[in-house]
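Worksheet: the structure to be examined is printed underneath.
Here the complex is missing one protein chain, while the rest keep their positions.
Just so it is clear, A, B and C label the chains in written order, and each chain counts residues from 1 on its own.
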Amino acid sequence: MKPEAERIARAVSPALEEILGETFPVLDDGFVRVVDYMGNDASVVQAARVSYGAGTRKVSEDRGLIRYLLRHRHTTPFEMCELKLHVRVPMDAWRQWIRHRTASVNEYSTRYSVAIDAMQATQPGRWRTQAQQNKQGSGDPVDPDEGAALSAREAALHAEARATYRERLDKGVAREQARKDLPLCTYTEAYWKMDLHNLLHFLALRMDGHAQKEIRDYATVIGEEIVSRWVPLTWEAFLDYRFHATGLSRMESEILAAVGAGDPVKANAIAREAGWLEPGKNGLKAHRERGEFARKLKAWNLDVPWETD
Amino acid sequence: MKPEAERIARAVSPALEEILGETFPVLDDGFVRVVDYMGNDASVVQAARVSYGAGTRKVSEDRGLIRYLLRHRHTTPFEMCELKLHVRVPMDAWRQWIRHRTASVNEYSTRYSVAIDAMQATQPGRWRTQAQQNKQGSGDPVDPDEGAALSAREAALHAEARATYRERLDKGVAREQARKDLPLCTYTEAYWKMDLHNLLHFLALRMDGHAQKEIRDYATVIGEEIVSRWVPLTWEAFLDYRFHATGLSRMESEILAAVGAGDPVKANAIAREAGWLEPGKNGLKAHRERGEFARKLKAWNLDVPWETD
Amino acid sequence: MKPEAERIARAVSPALEEILGETFPVLDDGFVRVVDYMGNDASVVQAARVSYGAGTRKVSEDRGLIRYLLRHRHTTPFEMCELKLHVRVPMDAWRQWIRHRTASVNEYSTRYSVAIDAMQATQPGRWRTQAQQNKQGSGDPVDPDEGAALSAREAALHAEARATYRERLDKGVAREQARKDLPLCTYTEAYWKMDLHNLLHFLALRMDGHAQKEIRDYATVIGEEIVSRWVPLTWEAFLDYRFHATGLSRMESEILAAVGAGDPVKANAIAREAGWLEPGKNGLKAHRERGEFARKLKAWNLDVPWETD
Partner (left out) sequence: MKPEAERIARAVSPALEEILGETFPVLDDGFVRVVDYMGNDASVVQAARVSYGAGTRKVSEDRGLIRYLLRHRHTTPFEMCELKLHVRVPMDAWRQWIRHRTASVNEYSTRYSVAIDAMQATQPGRWRTQAQQNKQGSGDPVDPDEGAALSAREAALHAEARATYRERLDKGVAREQARKDLPLCTYTEAYWKMDLHNLLHFLALRMDGHAQKEIRDYATVIGEEIVSRWVPLTWEAFLDYRFHATGLSRMESEILAAVGAGDPVKANAIAREAGWLEPGKNGLKAHRERGEFARKLKAWNLDVPWETD
């Protein structure tokens, strides 16, 4: 624990230094760029070792320790690294983004300044239908001809909103009031800073397939282009132990044990007690949790112990 | 410190109970209502006394202790009270609201559900000009005839945005994408929960004259209609020690001492060293900090020691 | 979303009301008691429904929705409930407790008041040996005869520390300085308030077998005696989807799929690539992650595809 040397230098991430300030485009007119950062993989290790003592040095090298920390959700050492981004995002995606309360944020103010003159435009092939199953998601693309009409109508509405905003400013209306009818997809910009632990949580939620496509595009760029360069060992461990990890509930674990023991009767009994096996018109009634577990079993090449699914 | 009685009841605020669930209208179609709460003035006192010990009981009764806590910024006892509101707010005001990161929030989701069919409409007499001094604020009202034209144009844009949104939904576009061109003033709803310490901070910032009128209207209702009933002693102390308090910087305090000593030469010397007295075309160059302090001196019926202001 | 009724009452948890203020003893002289609370299972449901819209009402009844939320880590609705405890804890356990930063805390101050005259005493049969495997944990009990000697020595040290503290106070030393040599196991008291989401996180970590026994005793009482009464549906879901849940990393999932397919060669290849199968003196070198997964496979009655473990 004694300071090893009087004089030290800041932790550096060479691969991140390569792209400092570089603009990664997202959507039609957005971007993400790294403005500043603190720490690297070694900073995570250093913080973990102050907690766990010198003894850990013998048994684990850095990669192993980082993987151990992520595997066991020892999250505090990851808070020792910080990333500061400059982002340009449509306000409707930003509304989701800003819900992550652990960030530090300075956003472009349309009270002080005239709003950024850019609204997210949708290409004719990029309109999406409402998902059938997922009440909050998107499904197949809209028919391209319909899409062309939708895009034309979108452009007309943007022009109207822009003209109305301009007219208000020309007539002397206060900026803070004039902006009230800008469309939600108007671009904003911000400095956004977060520690690595909270950033991984943000990425786990926003890179996920259930996240809306627009914010998912940003999260994917932040993860794959930036975090992967900044802290490569942490990024690899995040993918292995979190992003591509699977969870099993108590019931799932018990059913899996019955399946492993070749006892489908017991497996069905557990599922029945959990309320998964209510009879419907044709076989079992649909049950989302049962369906999800059946998909897991199939992916593991194990037998699904009930008939439907 | 020993538990005084085995069985206790929850802390109650009788005046808040009177208005539980009641809708306080704000703006043209918004509201605030209390859904639930925890604690009252006595809860603040109880928490303070566990910290400061039984000794404080002798010298201070409840009101005195609450005022002492607020005066000395002993803020943790105020965290022991919680307020949960149901609010309906235009999204552009909500964008400011949500920047307070210490709240718990569940907002109406326009991914899951069709957006609320209400946009904030501006009466002809309610358009405001850009403030001259304050780059971020509003000044005098816009001329009413201009206002009528602005309101008509606003209504047309709302109709167009609404029709476009409806058309998208009718054509099967996903809700999460269809909403992208709704105006920022579209109403949203949320459950919003905060502890009393952070709520007072929110109110201090958002009831302030520099806050935008729309969110100020909400904050004023929350403060004057709700917090004043819920924790009347805390509310009174908040007004006396925070909302109507004045701060003096080191320089202001030193100049005040020179003014008090009847030594304008010294007062000017301090101001000069602070860079407040740079000569301009007619007397002194404008200086915002100097001007603010001059206004304080005048309010205290004390002489301003320099000529301009 | 429209307010259903003008007048409402606070959410109540009948079973928690039964034990409000009641003291649950922990360790030799500690306790936990509920001082106040806000919300119940229905408050979680209410908050979730404002986000997910009225549509969810049809398909899910309350229990199902709460289980869905916990299963998919939709955590914000659980923040709508708050619990305020009065606790009496030895300072060394409190040091771990206070690391949870999302709580509101008012602790008994030994600057203001004379320290609580109670130190945690260890019965002769309660001394624990250092765990062999787990560098941070405890193993078997210490031999009872040794234990008696240890307890006697502990009592002597407590007496000495108490006498020294008393002497300092008698000589007029400031309380804030006199306390400096109290043992870490001196009891303190605090009001401690946390929302249900963060409380479940606290319980998941502190009820876990890796947590130190002392704080685990407190967490277990909070969970089993208090949370189980307060929000029974949430508590049941917490046990099923979190406390008794199992996680599988990407590698574990891939090996499980190979095991399920009856392909031990492939399973070994994946494990080898993951660095799990380094040869040692007798069979494979010890590897903690491999060992943990082997235990999971055995619990599921599935074959471990490598020889050691």
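Everything below uses one rule, namely that a residue touches a chain if its C-beta (ideal position, glycine included) is under 8 Å from a C-beta of that chain, and two chains touch if they have at least 3 such contacts.
On a predicted model such as this, the values are computed, not experimentally measured, just so you know.
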Selected from C:80, C:118, C:142 or C:233 as touching the chain missing from the view: C:142
Touching the absent chain when the full complex is considered, from B:9, B:265 or B:299: B:299
Per the touch definition above, residue among C:42, C:161, C:239 or C:269 touching the missing chain: C:161
Absent-chain contact - pick from B:12, B:159 or B:248: B:248
Selected from C:174, C:261 or C:286 as touching the chain missing from the view: C:174
Residues from chain A at the interface with the omitted partner, ascending: 1, 3, 5-11, 17, 20-23, 31, 33, 35-39, 43, 46-48, 50-56, 76-77, 79-80, 82, 84, 86, 88, 104-109, 112-113, 116, 189-191, 193, 195
Sites on chain B contacted by the missing partner chain, in the whole complex: 52-53, 55-56, 68, 71, 135-136, 239-241, 244-251, 253, 256-262, 288-289, 299-302
Footprint left on chain C by the chain that the document does not show: 90-92, 95, 98-99, 101-102, 105, 109, 111-112, 119-120, 122, 127-131, 135-139, 142, 146, 150, 153-154, 157-158, 160-161, 164, 167-168, 171-177, 179-186, 212
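FYI, only the chains that are shown with their structure count from here on.
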Core chain by centroid distance, with centroids computed from Cα atoms only: A
Residues of chain C whose C-beta touches two or more other chains: 52-53, 55-56
